[in-house]
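And then chain A:
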Amino acid sequence: MIYWNSFADFLAMGGYGFYVWGSFGLTALIMAIEPIIVARNQKTTIARLKRQLRAESRADNRNTAE
Partner candidate 1 sequence: MLKIITAVIGRDLKLAMRRQADIVSAMFFFVIVVSLFPLGIGPEPDLLRKLAPGVLWVAALLATMLSLPRLFADDHRDGTLEQLALAPHPLGLVVTGKVIAHWLVSGLPLALIAPVLGIQFDLSSEALVVLTGAILLGTPALSGIGAIGAALTLGLRGGGVLLSLLVLPLYIPVLIFGAGAVDATVSGLGGEGHLSLLAALTFASLGFAPWASAAALKIALE
Partner candidate 2 sequence: MKDRFNFYRFASPATFYPLAGALIPFFVAISVLFGLAGLYLGMLVAPTDFQQGEGYRIIFIHVPASWMSMFIYLVMAFWAAIGLAFNTRLSGMMAQALAPTGALMAFISLWTGALWGKPMWGAWWVWDARLTSELILLFLYIGYMALTAAIDDARRADKAGGLLLLVGVVNVPIIYFSVKWWNTLHQGSSVNLAKSSMAQTMLWGMLLMAMCFWMYSIAVALMRVRTIMLERERNTDWVKAVLEGEGK
């Protein structure tokens, strides 16, 4: 079933190793990093919005207290 004879063959890709693994490597990197960046953005956005919300509610409280 498996086409390759050895792991070294697999890595060498019949002499095209650099090109094949260069393609797959960068693609894997992009597809790993993009979700991480998006998730981090989501987190910082939520944190920032919560800060704003708290600041607003504090301002409201002060206004009603006066």
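Candidate entries met the following condition: all candidates are chains of the complex that A comes from, given by their letters.
Following the convention adopted for this analysis, contacts are C-beta pairs under 8 Å (C-beta built on N, C-alpha and C of every residue); 3 or more make two chains touch, one makes a residue touch a chain; residues count from 1.
All values reported here derive from a predicted model rather than from experimental measurement.
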{"item": "Candidate touching chain A in this complex, from 1 or 2", "value": "2"}
{"item": "Parts of chain A lying in touch with candidate 2, wherever the complex brings them together", "value": "1-4, 10, 13-16, 19-20, 22-24, 26-27, 30-31, 34-35, 38-39, 41-42, 45-46, 49-50, 52-53"}
